[in-house]
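Single-structure report; data block below.
After this line comes subunit A, so read on.
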Amino acid sequence: MNSVTLITQLTEVILAVVAAPLLMGWVNQCRAWLQNRRGPGVLQPYRQIRKLFHKDAVIAANASPLFRLVPYVQFAAMCLAAAIIPSLWTGLPFAVAADTIALVGLFATARVFLALAAMDIGTAFGSMGARREMLVGFLAEPALLMVFFTASLISHSTSLPTIVETLAQGRLAIYPSLAFAGVAFLMVLLAENARIPVDNPATHLELTMIHEATVLEYSARHLALIEWSVALKLFNYTCIGLALFFPWGLAADTHSLQDLLLAMPITGVKLLVAGFGLALIESLNTKMRIFRAPEFLTTAFLLAVLGLLVHLLLGS
Partner candidate 1 sequence: MELLMLLGLPLLGSLLLALIGRREWAPEANVLMSAGTFAAGVWLTAHVIAHGPMLVWHEQFFIDPFNVFLVILTSFIGLTTSLFSRPYLRTEEQHGRLNRGQLRLYHSMFQLFIFTMLLALTTNNMGILWVSMEAATLTTVLLVSLYRTPASIEAAWKYFILCGVGLAQALFGTILLYFAAEKVLGNAGSTALLWTHLNEVKGQLEPTVLSLAFVFMLVGYGTKVGLAPLHNWLPDAHAEGPTPVSAVLSGLLLNVALYAVVRCKVLVEGSVRSDLAGNLMMGFGLLSLVLAAFLLWRQKDIKRLFAYSSIEHMGIATFAFGMGGPVANFAALLHMTVHSLTKSSLFFTVGHATQKAGTQVMDKIRGLITSNPTVGWGLMLGTLAILGMPPFGVFTSEFLILITAMREHPWATPILLLGLGVAFGAIFSRVQAMVFGEPSLPRLPHPPALVPVFAQLALVLMLGLYIPPHLAAWYREAARLIG
Partner candidate 2 sequence: MTGHPTDLISVTALACGWLAIGLLGFIRPRSTGWVAHGLFPLGAVLGIAVTALALVALVQPAETLILPLGLPDLHFQLRLDALSAVFLLLIGATAAGISIFSAGYFRSGEGAAPGLLCLQYHLFLASMVVVVIADDAYLFMVAWETMALSSYFLVTTQHRLPEIRRAGFIYLLIAHLGAIGLLLCFGVMQGGNWQFTFEAMRAAQLTPVWASAAFFLALLGFGAKAGLVPLHVWLPEAHPAAPSPVSALMSGVMLEIAVYGVLRITFDLLHMQLWWWGLVTLGLGLFTSLFGVVFAAVQTDMKRLLAYSSIENIGIIFLGVGLTVIFHAFHMPLLAALALAATLYHCLNHAFSKSLLFLSTGSVLHATRERSLGKLGGLIHRMPWVAWLALVGTLAIAGLPPLNGFVSEWLLLQAFLFTPDLPHSYINMLLPMGAAALALVAALAAYVMVKFYGVIFLGQPRESSLSEAQDCGRLERIGLLWLAAGCVLLGIFPVPLLALLNGVSRELLGASLGSQLQHWWLLAPIAPERASYSPVVFMLSTVVLVAVVVLGVRLFYHGRVRKASPWGCGFPLLTPRMQDTAEGFGQPIRQIFEPLFRMRRELPSPFDTSPHYRVQVEDHFWYTLYMPIAGWVRRISSLASEVQQGRISVYLLYSFLTLVALLAFAL
Partner candidate 3 sequence: MPTLAFSSQLINLCAALLLLLSFAMLSQRRVLTLVDLFAMQGGTLFVSIIVVAWSTGQPHLYYSAALTLILKVILLPLILHRLIRRLGAQWESETLLNTPITMLAGLLLVIFAFTLAQPISQLANTVARGTLGIALAVVMLAFLMMITRRKAVTQVIGFLAMENGLFFAATSATYGMPMVVELGVALDVLVSMVILGIFFFHIREQFDSLDLHNMESLKED
């Protein structure tokens, strides 16, 4: 891995980290438009984070060091994920260190730490949130893994860049299995990023919230990091989706500069479209009861497995 690839790797991560809140802002903006509101503008998340960073942190008296460590772990984990996921180009030296399975493991680690932190304070809501978070997780994770498996069975590899390259080169071959996988992935995405219909990021209504309940006790810089990593998570998932199902336009070799430069606007456009689509879905659906969530996720899991089977059956 020479200096060039290293630089591209770093730029890719940094771009992701910087652009993540923007995507979040865009999605919220779109939702506002779809609901005939004016909306706070796409830069709102940045303001939010900046404001939080300046505040003094307030921490529950009986918080353990674990509690204060978690936001940093969250953020670090999401950055790592961004380093693995080919959002702009596929020449990612770091991707060697962690393939798709490791990626899923990474998300799981982040979730476990979040849940532990939520239980650390020992309020009713925290532990409830932790339980629900894990509940969503233990169904969503396998589904995500199965989606990756479908892709890697097609491309005979579990390393994400390789998968993407194979899929991109495949000159518009139709993969029915990927269709199933795609739907499953979309559902997982909604669940994992606490979007409607599984969860509602905008509410603090105790009985319905999942993700928010886990971070109730955080404030100031810790909350900022959490918010940021949440945005980054959404960004990562979107990029995974794009990479798996719309892999065209990612720069393959990292040496031709114009490829790299060309990749940015393409990805940008794709992200804008995806964000709008996400907002659209959220606006068209209503939040479901928490007890329905398992059914929703089981469906996702089954769809993913179905995709796998379809692939094995049709060999495509």
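Quick notes
Quick note on the criterion: a contact is a pair of C-beta atoms (placed from the backbone, for glycine too) under 8 Å apart; a residue touches a chain by one contact, two chains touch by 3 or more; residues count from 1.
The set was built so that all candidates are chains of the complex that A comes from, given by their letters.
Remember, it's a predicted structure, so these values are computed and weren't measured experimentally.
This complex pairs subunit A in touch with one listed candidate out of 1, 2 or 3: 2. Interface of subunit A with candidate 2 (complex): residues 53-54, 56-62, 64, 66, 72-73, 75-77, 79-80, 83, 94, 96-99, 101-102, 105-106, 108-109, 111-112, 115-116, 119-128, 130-131, 134-135, 137-139, 141-142, 145-146, 149, 152-153, 156-159, 162, 204, 206, 216-217, 221, 225, 291, 294, 301, 304-305, 308-309, 312-313.
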